[in-house]
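The following block contains the structure, expressed as structure tokens.
Only a part of the assembly is drawn; its chains keep their places, and the rest are absent.
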Amino acid sequence: MKKLINDPGQVVVEALEGLALAHPDSVRVDLENRVVVRTDAPRPGKVGVISGGGSGHEPLHSGFVGVGMLDAAVCGEVFTSPVPDQLLAATQAVDGGAGVLHLVKNYTGDVMNFEMAAELAAEMLGTRVEAVVIDDDVAVQDSLYTAGRRGVGATVFVEKIAGALAESGADLDAVAAIARKVVAESRSMGVALTSCTVPAAGKPTFELGEGEMELGIGIHGEPGRERLPLGTAAEVAGRLVEPILADLDFTGRDAVVMVNGMGGTPLIELYIVYREVARLLEGAGVRIARSLVGNYVTSLEMAGCSVSVLRADDELLALWDAPVDTLSLRWGA
Amino acid sequence: MVGRDDVARWLADYAAVVHENAAELTELDRAIGDADHGSNMDRGFAAVAALDPSGFDDAAAYLKKAGMTLVSTVGGASGPLFGTFFLRLGGAWPAEDGDAAGLGAALRAGLDGILARGKAEVGDKTLVDALAPAVDAFDAAAGEGLGAALSAAAAAGAAGRDATVPLVARKGRASYLGERSAGHQDPGATSMALLLDSAARALPGSGG
């Protein structure tokens, strides 16, 4: 394991200390609870929007805290969901009296910990919490015999758009509804070229041969659905785009497209993938209205990428375009 | 019969067992999960072992605090599940510090908590596959005394754990692998079997 760390057990807290030192004007960091909060939270009358999960996916979620996006991000251990206490602390920190939206990626651990936190928030704080579970990963086909589709790249879409609506002063039901709409309209698929190494585990989660790729991965370094020979960028893009288009009809619709790096793939490759993805989508009659290319939802140093597509109407596009001022997503502000 | 200090011995024993087996548990999770089960459990049970038993009035309060501690430190899927188990175990702990039947009822309350929280069934390739048959075996042997019941539970838990190997996972992270999850032992069932084994070793009456 080759990492720039001091102690595998201290990775998350030391990184948060670094974040706090680096950006004192942008975010407030509650080191005890490992929560990154907007400097102006709680804002009276504003719905609080929080998200969280295991660490190791940076910039998700801490890089998306700020005006027009998240009010707080809750950081679990690497690839391990945060515990209810942390989520409760975050809920309290952003509760401006209008209720709090929990954005939860659909993993058993995340769902259970958020559930317990919502129960505690109702009991102990009297805060109204709505939870929206994000499950955009088309690699998981059968929700009857699985824990259901995972929450992956679309998390960025949900956080951006729900955050924009909350910023505009909408109420909790409306913000939760738009988040659910984004989930319903989003699909993602990912591929790994290498595994990643959880610091506490000390060695790669899986091994891939020189000519192999894992197709249909999540974001925790877990193996994917199938191991296939690594193809060209065009072939890989095809394997990612096809199941997305097969799952939801995007024909003739506007789309927000993200080509997301898993951490270890350079930007120059992500743009090559974007080129292929754009051609495939346009060939299928999809109108690309907005795009993002870069590392947004990562799995530590894993090489690979994911494609996420949001079927967007004018309402979603307007919220997507609304000002956002966070460490890792910033425009119009 | 099983008092606060017996529980303390059990939890201390299990914390040591988890620590020793952390690498192996993580290794199992590497194959069909995300390579953190050992460190999750180790972090949680180290925190439980750091609790001072003498600060609690009885086993029930102590067990509930252990459950809270797990919920607060483990995270992931195993945190709420093991946490809920101990919270419910403490909640249903027999007032008289339990005979075998009372302990069996408490164990079932723990199991029910896990089922309610995780919605898994036996055969889904989760820690339920170790715990559910263990609770049944405990009840069946309860008439023969606590020691026999605990041994029966441990044996059933170990068998349940082994039975997870051929299964295709239907809950938790391993379920994403579909058929590829078959042939691997479930990490959570493994740590649950170790917990039952530790109970049989550390709780009183285990000699007979």
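Quick notes on this structure:
Order of writing sets the chain letters: A and B. Residues in each chain are counted from 1.
Criterion: a residue touches a chain if its C-beta (ideal position, glycine included) is under 8 Å from a C-beta of that chain, and two chains touch if they have at least 3 such contacts.
A quick note: this is a predicted structure, and the numbers were derived from the prediction, not measured.
The full set of protein chains in the file adds up to the formula A x2, B x2.
We adopt the following convention: only the chains that are shown with their structure count from here on.
Per the touch definition, chain B reaches chain A in the complex via residues 26, 30, 33-36, 39-40, 43, 71-81, 117-118, 168, 170-173, 175-178, 180.
Looking at the complex, you find that chain A touches chain B at residues 54, 76-85, 107-109, 112-113, 115-116, 139-140, 142, 145-147, 150, 198, 200-201, 205-206, 218, 220-223, 225.
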